[in-house]
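Left out: one protein chain. Kept in place: all the others.
We call the chains A and B, going by the order they appear; numbering starts again at 1 in every chain.
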Amino acid sequence: MREITLINAVKEAYIEEMERDESVFMVGQDLRGGIFNHTKGLYEQFGDRIVDTPISESGMYGTAFGAAQTGEYRPIVDFMFAGFSMVTFSEVSVTTGQQYFLHGGKTPMPIVITAAMGTGGRLANDHAMSVMGAYLRQPGIKVAFASCPADAKGLMKAAIRENNPVFIPFHMGLQSEVGPVPDGDHVVPLGVADVKREGSDVTVLASGMQTKFSLMAAEKLKGEFSVEVVDPRTLDPFDMPLLLKSLEKTNRLVIVDEDWENSGFASTISARVVEEGFDLLDAPIRRVCFPNMPIPGGYMEPYIMPNADKIEAAIRDVCA
Amino acid sequence: MSLTKEQMIKLYRNLIRAHEYDTTMYRRMMSGRLIGFYHPGEGAMAPGVAAHTIMRDGDYTFPHHRAHGMAAMVSREMDIKRYLAEHTGKQGGCCEGRSSFHGSFPEKGLFMYSGYIGAQFSPAVGWGWAAKRNGRSQISFCGAGDGGFGQGRAHEAMLMSQNWKLPVIFWCENNGLAIYGDAAEMHPTEDISSLAQGYGMPAMVIDGQDLFACAEAAVAAFEHAREGKGPVFVELKTCRYHEHDIGTPDLRGDVQRSEEEIAELRDRDPVLLATKRVLDEGILSQDEIDQIKAQAKQEVEDNWNWADAQPIAQPTEEELMAAVFAP
Partner (left out) sequence: MAITEFVMPKLAMGMNEGTVNEWLVSDGQKVEKGDHIASIETEKVAYDLEAPQAGYFKIIGKVGETVPCETVIAAFVNTEEELAFIDVASLGSAPAADNPSSFSAAAEAVAAPAPSAAPAAPVSAPATPASAPINIAAFNTGRIIASPLARKMAANKGLELAYIEGTGPGSRIVKRDIEKAEQTGAGRAPAAVAGMLQGLVEQARIPMSGMRRAISNAMMEKTNGTATLTQFNEVDVTDLLAARKHLAAQEDLLGTKVSVNAFFIKAIAWAAKQVPIVNSSLQGNDIVVWDNVNVAVALALPSGDSYTENLMVPVIKNVDRLSLVEIDAEMKRLINLGREGRLGAAEMADSTITFSTTAGIAPNGTSGNSILNGTNNAIVGIGGAKKKPAEHNGEIALRDLAPVCVNYDHQVIDGAPASRYMNYLYLALEDPTLLLT
């Protein structure tokens, strides 16, 4: 067990998987220099398996997508900022998700789509938006998101080994977050959620940075409410049995998502819980999401976006 | 370089076969025995036949959508009866009957179709990148029409292919029309291939009605790419006799194309020209030609019979859900 930063945990995953499987390669922009730490130095080790492209997102993504189609390559495509993947939305979203299904199940697409993502950096909409909803909507794409270094490494390894498209960004604000990471081939399977803190009064379902905020709120409320924090880790496919098991204990649910409230993860899970766990609910489900506005810059983010205070207020509301 | 006699016979046979498949599709569509839509290729079959006859196993391809890529399937000897089944929603279709018109023969390097014009430019870069890396002299064949080059993706693909000297063939079958969009109005220069100049990419402009000229261009272009010299832009001037897709009016802009215009186009029909050539040069006798035509008809009939005999593909919702992800 070592204590390392989240960004270095992702880097370890890259190195280990690229050492393990020669067909894995990375394509993006400015990877060799390393905008974020996780690609720094990879070029020295892996040479032409680290591919920099011009600012041609659809050509850049096509490099990965076409190579994956041939069946001989397992690409990781890095968009730098998740919002930039919207520039080639048709490719990352529509074409990617449908390739296997629509073409007779003959071309598995082992493609990993990644980027830095996260609200709170005062960069305004294009850089700050959470694009989870866009990927979650498309059938045929799996979506994962880590809240701590151990999960960041484990999930990325699982994503690279997965024979289907996986969108797995890392949260910009968690890059320097230090946490314990097990030694050895640490893989966190996709589709398995994790209880990050046990409690009995309310379940707070939160991912990425919001897991951290939820834990802070839970700690603050200690003694007043017993808060259970569940980290989905994989948003699609989602580990509903684990959530329902938590609700059997707490009977109250707050879902936190940094993405916009409209048609996002929180809404889908809400609806599913009502369908699958109606009788477990002792209070309405509360969602804490980014309000349906473009993400403003300036100094507005901290109090507009989901944060520990908003989470606390939601907990109080459902526990009333 | 000139083509061998064997090559010319093969080319000719493939053209006749492709022509037969195309015209049969047209008839079936008109008689309600096809699902989805169909973009008839009569008058435009030579370039696709030529390129795919010259291509080798292992090459990656996205054929232009004219005649739904059947020129490619025929010439690369893909199991075309499965495409016919696919196009009629049958079990045994190359996409399990799920796609209405998509082709999928990954063993032959044909991975996908798309409803988006120009979608191919993006993965074509990836096929080229893989081909280069594989070191097996493969090419990435990116077929498109004049309209497809309106896409921004086309620029990115040409840029990146030339940057990296990828073995990508930008094969532009320019028939002068998108749906109603006249290329003269939609592209600022007469030759789409003038784009290549901007990337320092070699280009050639070929008479797309001349099957053998198309083939010679393919030979030259593919060799250039296989030798690692980078992408090539091949523009083939061709035409179509029918509307863009069956059921859509045959307009240029907002004006119906005239019968005279079409008749004039038919004067330079590729089958006509190729037949004349093989006869004139003694490559094939009339008997042999008749035999080729009869065999083509039989082949098409046999394959359609097979496709028609297959049951309709109607998997349950559960079966479809299970097919979204690979194991």
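Here, a residue touches a chain if its C-beta (ideal position, glycine included) is under 8 Å from a C-beta of that chain, and two chains touch if they have at least 3 such contacts.
On a predicted model such as this, the values are computed, not experimentally measured, just so you know.
The chain not displayed here makes contact, within the full complex, with A. Contact with the chain not shown here comes from a single listed residue; of A:Ile15, A:Met216 or A:Met240, that residue is A:Met216. Check A:Val178, A:Leu242 or A:Ala283 against the missing chain and you find that the one touching it is A:Ala283. If you put the missing chain back, the residues of chain A touching it would be 35-37, 116, 118-123, 127, 172-176, 209, 212-213, 216, 251, 278-284, 286, 288, 298-303, 305, 307-310, 313-314, 316-317, 320.
Operating definition for what follows: only the chains that are shown with their structure count from here on.
With centres defined as mean CA coordinates, chain B is found 41 Å away from chain A. Listed in rising order, the residues of chain A touching chain B in the complex are 48, 51, 53-54, 56-73, 75, 88, 90-91, 95, 99-109, 139-140, 142, 163-164. Contacts from chain B toward chain A in the complex involve residues 60, 93-96, 98-99, 102, 104, 106, 109, 111-114, 116, 119, 121-130, 133-134, 140, 152-153, 155-157, 159-160, 163, 323-327.
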